[in-house]
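Only one protein chain is missing; all other protein chains are in place.
Then we have chain A:
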């Protein structure tokens, strides 16, 4: 971050006033247009019929709370991480465990599968993100070839490979996000702008592939330019911590799940919130969200052990899925959209289809 000082005639108060007046001006402009909301536009389309989704696989093997999971691009393998420090790679289709790594720390809050399928990245309370190449030699200890890539000054909350195995994007409890080169462990870019822990990030599925969104405990969701490190857009309408952020498949919007028990959809072109998914009966926070392949459905895992399925366009809840016996910590749709996986504090993972 290029630290800026005050120019002549500026004080922190004048700057604050200028910032506030700009925000007010934008709000004024928005109010002038009598915008038709998303759910109103969606009134014309057919409602979704009876929704039946069942648990098709239950993956048992973790000794403690499952905190995170990620799909492999082969559409059937997954990696999951847990509070007990274990990171397991499964073939979710057969429910076989293929690899297991024991991390030197507990609370492994982040894990990610490399695009090639040859490695996994994970981290948590050790403040680091480490990459483990997956070896098929049963006798080889995966921990031996571990590569320490990222180093934060607080816990690692989320990590993701960019388009290749060579770069990793991380977010941390120290309030920053960072981009790293895997081979050298070099910091390529850092992103400052959150004023509290950053809990989640997601890469944009855009043509130029240069932006990502992050959400944190400061209730803000920020959009960043990966090249310059600049914060290009910011959204602050949630009433509590944002636990998870996910892009809408077209890349024009993103959804958030928050401790305020709502999920929201933000449009990047209009620079505002366009939908809010909430219900009086949903009191507990949403920990994780993901879209179905077409973007019509939003799956959200909650701290009250349930998964709610929302109609993204109409704003209504389509189904509520029971099954987990404790908080749902992570929800991810498979790369080809055939199923989604949920991980929970009840030590299991479930595949739903």
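Annotations
In this text, a contact is a pair of C-beta atoms (placed from the backbone, for glycine too) under 8 Å apart; a residue touches a chain by one contact, two chains touch by 3 or more; residues count from 1.
One rule holds in what follows: contacts and distances are computed from a predicted model.
Here one chain is missing from view; checked against "Cardiotrophin-like cytokine factor 1", "Ribosome biogenesis protein BOP1", "Regulator of G-protein signaling 11" or "V-type proton ATPase subunit", UniProt names that protein "Regulator of G-protein signaling 11". From the set A:64, A:162 or A:278, the residue in touch with the chain omitted from the display is A:162, counting the whole complex. By the touch definition given at the top, chain A reaches the unshown chain through residues 1-6, 12, 15-16, 18-19, 22-23, 25-26, 29-30, 32-33, 35-38, 41-42, 45, 48, 53, 56-57, 72-77, 91, 93-94, 96, 98, 114-118, 134-136, 150-153, 162-167, 174, 176, 178, 181-188, 190, 192-193, 195, 203-209, 227, 230-234, 248-250, 252-253, 267, 269-272, 274, 292-297, 312-313, 333, 335-340, 351, 353.
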